[in-house]
Each structure stands twice: as C-alpha cells, then as structure tokens.
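For this depiction, one protein chain was excluded, whereas all remaining protein chains were kept in their positions.
Chains: A, B and C, in written order; residue numbering restarts at 1 for each.
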Amino acid sequence: MCRFTLYLGPDIRLASLLLEPDHSLIRQSTHSREREEPLNGDGFGVGWYARGLAPEPAVFRSITPAWNNRNLHNLARVVASDCILAHVRAATQSSGVNEPNCHPFRYQRYLFMHNGDVGNFRQVRRRMLESVCDEAFANVYGSTDSEHFFALCIDELLGQPLERPPLERLAHALKAALARVVRLVAAHGDDEPSYMNCALADGDHAVVSRYTNATTDSPESLYYFHGALYPAIADATRQAGHASHARHPVIVSSERLTADPDWQPIPPNYMVLVSRGHAPELRALEF
Amino acid sequence: MCRFTLYLGPDIRLASLLLEPDHSLIRQSTHSREREEPLNGDGFGVGWYARGLAPEPAVFRSITPAWNNRNLHNLARVVASDCILAHVRAATQSSGVNEPNCHPFRYQRYLFMHNGDVGNFRQVRRRMLESVCDEAFANVYGSTDSEHFFALCIDELLGQPLERPPLERLAHALKAALARVVRLVAAHGDDEPSYMNCALADGDHAVVSRYTNATTDSPESLYYFHGALYPAIADATRQAGHASHARHPVIVSSERLTADPDWQPIPPNYMVLVSRGHAPELRALEF
Amino acid sequence: MCRFTLYLGPDIRLASLLLEPDHSLIRQSTHSREREEPLNGDGFGVGWYARGLAPEPAVFRSITPAWNNRNLHNLARVVASDCILAHVRAATQSSGVNEPNCHPFRYQRYLFMHNGDVGNFRQVRRRMLESVCDEAFANVYGSTDSEHFFALCIDELLGQPLERPPLERLAHALKAALARVVRLVAAHGDDEPSYMNCALADGDHAVVSRYTNATTDSPESLYYFHGALYPAIADATRQAGHASHARHPVIVSSERLTADPDWQPIPPNYMVLVSRGHAPELRALEF
Partner (left out) sequence: MCRFTLYLGPDIRLASLLLEPDHSLIRQSTHSREREEPLNGDGFGVGWYARGLAPEPAVFRSITPAWNNRNLHNLARVVASDCILAHVRAATQSSGVNEPNCHPFRYQRYLFMHNGDVGNFRQVRRRMLESVCDEAFANVYGSTDSEHFFALCIDELLGQPLERPPLERLAHALKAALARVVRLVAAHGDDEPSYMNCALADGDHAVVSRYTNATTDSPESLYYFHGALYPAIADATRQAGHASHARHPVIVSSERLTADPDWQPIPPNYMVLVSRGHAPELRALEF
C-alpha cells in the first residue's frame, strides 16, 4: 500500500504540492492517517510535464525515503509544472525496493501510479503478461503488480479508437484494464480481492480510480479538491507569477493535504475524470 | 535520536540478533516503542569483528532503511560474529543522510555508535574539533554530532596510560569524553542538554552509557541482557555449531529485544561495562 | 559486456580474490584489457557460500561501481568462503542499472552470472519467458537478458533426472539452456549472434561456458587457473588458518588475475567443469 497525489492546473512549484501543505505527501510518507500502518518509506517518485521543453514527462524516482532525499527537496523548490504525479511507496513483501519498482511509471506521454495491490499477484503475474501486446510487454522492467497492471492499461490505450477524445481514452482504458485484472484474478488467483486506486494521466487529462472488489472491506482512501486554491498553493502560485492563470486546479490525493473544506471523498468504486480547465466528473466503475 | 544494539558473546549470526527476535532492531526501525516517534529510517549500519580474519572490524552502512535493504538481510543470514554493533538512524534536521553520517563509526579496532544528540551542536561543533589531537581530527569525515563526539573519545583513548587494562581504557575514555562535551556545551552552547547513549567497543570489551544532563527529562531508554540465552539466539548459536561456548553473552539495546525477564534497565546516568566471559558491571557517571 | 571471476577451493577472504591480485576484478572494473571498452562500472555483485551457516548462498549487489564501494572493500576484508562468484557489469543500453539487474543471480542454492548478451533480446525476451515453467518464471525480477537466460537454466535444472550427479546436472542444464536460447534467437531474433560466457554453481560444483554463435567473431575472453596457489591467495589462505586444506583451488575468470603461467584459456565454444577437489575438465559445446 502507498500514498499518492495528482495535480492538474496552472503551474505550481512541486514544493507547494509535495512539501508545504500541512498534510503533504512528504508528511504522509511518515505519518499517513488513513492506513493501518503510517509509514511509506520504500522509495518514492515524482513525474511531471514540462510544457514546451519535451513531449514526454520527466520522472524522478529513488529508493531512499522521500522525507530525507535532498535531491527531491532541491528539485521541488525550483521545478514548476502544470501536471504532477507523486507517489510514496510502502512495498509489499514480494517485490523489492529498486528504481524500476518505484512509481510513477511512464509510457510515451502517459504516467501511471497505483496504491493497493492486485489479488494473488504471484499467481496472476504470468497471465497478465501473456494477455498484453508486445508493445505493452516491452514496457515492463520490474516486478511490481502495479507496473504489470500498467501494461494492461497500455494495452487498452493502444486498442482505443483514434477518434475517441483523450479523456475518454484514458477513462475507457483504465476501466477496461480494471475489468481485465478482476477477471484474471477470478480465473487464476483464487479470486483474492484487489485494491486498485490508480492514476493515469497524459498531461492535460487524468483519471483516478478508487476501487476494490473486496466484499467486506472498503477501497483505500481517496479525495479530490477543486475550487479556490488553498492558501499554500495559492501563495506559491502567486510567487511563481502565475496567479492570473490560477483557475480550476484539481488535486486528487490518497489523503487530504489540508483542512480546507473543499476536499471531497471519491465514492467507493468510482473514478474521477479530470480535464484541464473543467470541473472534475465522477463516474461509477461497474463491470 | 536512534536505536542501537550491541552484542558480546559466542559467535551468532547477525540475523539472530538483528532480524529474528520479536522486537529486533529491524522491528525497531519502523516500530520503536520507547521514543515519541517510532521511525528510525534514515540509514543504518552494522559493525562486527571477524576473529582470525582481520584485526579491524568490518562496517556495513547504508543510506536506505534497514527494513528493506536486501544486502543487509543477505549478510545477516550468513555472517556470524562474537562482537556486533548495529544501529538504525533517525537523523536530526541538521545533518544529512549519507554513509559518512551512518553509525557505527570506526577508528582502528574501535567501533562507536550513539543514540541522542549533543546540545546545541551547531555552536559547539567547532570547539569540539579544536579540542582534539590531529589523529582524532583526521578521523572525522561527516557532519554528525555523533562522529564529532567519537573524535573526543579517540582523543581520550590515545591519551590513556598504556598499562591500563582494555576495559578500563574504554570506560575512562568514554567518561572523560562525556565530561568534556558537557563542559563544551556549557561554555559555548548555552548549556542546552545533551542526550548521550553511547557504545564504545574493541571486540572483547565494551562500555555503553545511558546519560543526559537534562534536568527535567530522562535519558533515552537502554537495557542490558545477561543470563541464559533466549531461545532465538540459543537456537541460532546451536545451529552455528558453537553451543558449547555459549556462556555469558551480553546484549545492550535501546529497547528490549524479547519478553525475556532477564532484561534489565540501565539506571539513568550510569554506564555498563562489558567484558568477554564476565558479568556486566554498572558504574555511575558522575563528573 | 562485463567481467567475472569464479572461485572454488579452500576458504579464502574475498579480498584475496577480488582486490589483491595485480589484475583483480576490481582492477578490471576500470581497466579490463580484453574488451574494446575497459570500463565495467554499472554496478557489481558478489555471491558466496557460507558453509555451516546457511544452505543458500549470500549475495551482495550494488548499483555503484565496485572500485569505490566501501561496503564491498569492508566485506572483502573479513568474509572468507570456499566458493565465490563475483561480477562487474557494463550495462547494455536496453537495461537499466538497478539491483535486480546486477549479477550474480540466485535461485535456491544456485548462483549464476553472465558476460555477453543474448542476440536481439528485445525480440526474444517474451519467447524466453513463455518457454519456462512457473517456478523459473517467478524467479525473474528485472529486465536483463542474463536473468532471463538464468530462467532457462532453472527450467533445465528442474527437469534433470534426480539420480544425475550434481556436476552433470549443472553441465546438462547449462548446455541445454544454451541450445534453447540459440534456437529461440534463430526463430524470433533474426539469428543475431549471442555471446554467452556463463557461470552456474551450487557451492561444490560449477560449470562455466565460453560460447558464441557469431560466425566472424570469437567468444569473450575466459581463462581458468588450477595448480599451486599463486602467492597472494596462498598468503591469504595461510593467514586464514586454512593452509592445510589448500589443495586444488580452481579460478575461472574473464581475464587472468595474475601473470602466473598456470592460467589457461578456455577454448572457444567449450565449457569448463569444476568440482571440489578434482581437476577441471574441458568439454566441447556442440548442439
């Protein structure tokens, strides 16, 4: 299990999102509140889009904990972006702590991150790999359930009709990949429950699921924020000289970053669809 | 603040000490019980003596947390030693997480580790360095209060009369270094309290202090174990074929490793003196 | 491409093998002589058997270069073993530098390392994975051709008749895995040549191949040593108190460690079979 935060809005410094809020992701790396175990110290990663400089997002990942990584603190202070995904990891027993196992994962212009686990992954891993096209297969470098699930998403992204609008492409791909993994676990993994809080983004659009098929348990926590910017980010945005563009930022996060009342829980087995400049939309995950 | 464990006795595998007890040091790296903050995830280190192979002890240190370091788990399974020092770190704000700042520190055949902090170290650091001989000065590679305090210990070790027996050399050196740091903080550091749980060993002897000069606070927790080996270690010892030498092992640890009733707290402002094959001795720290 | 060294004989300190010889593996990490490019700085690993302490060998791997890794130098000084495999890596473009990609790889009591590459691995990877049993599949954690080839070896090891003696098990498994990878590349990888200098060991036996199916090129360099111990190792052995057992050590290494005349090249497309207490045997690789 892990914690993550996704941001889509006007440019902000990474620090405004990851370090400065009262209950920022850095804080959650040692003191997360909505997991049984508060610690997420098995590496971290941050991905961001650099509009105008490169089509593919950057990814900075490390096996040391987020809270004491000087490079992260340095970068967070000086890098600004309008689409950011960040993740602090709590590794499950079966997969080691190394860079290929750190989130977010990238494929072309897409970023992906995950909080949860695929039911009975050891038994299902092989079926997951077998089910994807060569292009998706070639993007698997490590041994996490998360990266293998991302291969399903890539497979679904590549199979979408070209005329489908980008946000719908993401939403259809994530939903279809979720349905696939559930079927694979049912068939080959003794139907052990999966916990699939997943974020998939392309820089201007993102979908984030809050899902489990456990019958006696809730999905992992997940919230979204939309509205007037809360002070820490608003200040940072002004400081960065972008205050005039500060409209409609959306944050989706495993835990609320602040006490601001605009944070809303995402209902169990829903996903939230986020598009630059639009209000987020909730959509049920039924399959 | 940190947690540490010292062992002196018959050969045991590192795993029997560091991984297998119910409340082992690895457990304490995520769930220490006797600190306000249970996390000790800012790197770790283990030092051990390899009798017959090398006069100087080995040190294995890493900036990643102890709980997820595969190399540590691998080593711990196959390395056995009759004198082991291990430490999990919780870095203070002022000093970075890098190998030179990980404990234990080594000088010739001596190992040293520390749980606590030197009062107002930023102001006192320079005075500490100025006060030591060139040999002790040259052994400082990083920026921790702990390594600077070890330089005081080295300075005191080098100044001991040659005819003094080894255990007394260690005890006199540690006590004198403690008195010196207290005086330096009084003179140059606004008398801010110091917390000095320190272990100093030479492979056959060790001294471990439980000390603070805070007037309204206790020293950090510290316990010692002496008696019949508790099951996990006894088993491991037998497994390693050394059961016949299994007499008088001593463990000194920030927290009790097991529920065994033979664990005893070290009284505040005392040190414990440990010598191979002898019962540990408590001695008051007065100066 | 990479460099490696395998040792089977009486206990020696790792340093005697890896650090002290004139042209030790550490030296080869910066100044290898028999590759076009002298540098092997993309991580390293050492595996060794700890007789009496654990049935499975230990593995210590790191993504930093061997030449400047303090932990390696510390360990090498104090750890002795009677079967050692060590590897310095020069990563190919397609696979990242991270611990799961460092050699040697382990499965149960087996260790494996590789110098070379599987022809057209990107196209053949999937076929390799598909061809192995679930147990071998589950042992793949990273993205190197080497670890995928080891999965073929595991698959072949598991398929050997139980009554076959251990050395022959290793030899049959390695040879069969080589034949399989050659066929897979022929069928799916445009028959691009493979370079397969591979070491497979179980602690008391080892086989090491020097192989390529390139028609216009030689295999990577490979030598073996058998005879009176050369001085550095002889001294170290005496120092460790094992001189009386110092019979029949065998070293197999990508490059000669010393100027001793007892080093012999392994002929192209041969493997050498090594068994504790016996002279090494050369066997042609024909299939």
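General remarks:
What we mean here is this: a contact is a pair of C-beta atoms (placed from the backbone, for glycine too) under 8 Å apart; a residue touches a chain by one contact, two chains touch by 3 or more.
Everything numeric in this text was worked out from a predicted model, so none of it was measured.
Here the missing chain is touched by one residue of B:Glu34, B:Glu99, B:Asp204 or B:Asp260, and it is B:Glu99. Listed residues B:Thr92, B:Gln108 or B:Ser143: the one in touch with the omitted chain is B:Ser143.
Screening A:Arg3, A:Arg35, A:Arg61 or A:Arg180 for touch with the missing chain picks out A:Arg61. Touching residues on chain C toward the chain that is not drawn are 30, 39, 41-42, 63-65, 67-68, 70, 91, 96-97.
Interface residues of chain A with the unshown chain, by the touch rule above, are 13, 48, 50, 52-54, 56-62, 70-71, 74-75, 77-80, 99, 240-241. The set of chain B residues touching the chain not shown comprises 95-96, 98-100, 122, 125-126, 129-130, 134, 137-138, 140-143.
The rule is simple: only the chains that are shown with their structure count from here on.
The pairing of chain A with chain C is characterised as same-residue: of all residue numbers used at this interface, over half are used by both copies.
Residue positions of chain A touching 2 or more other chains: 96.
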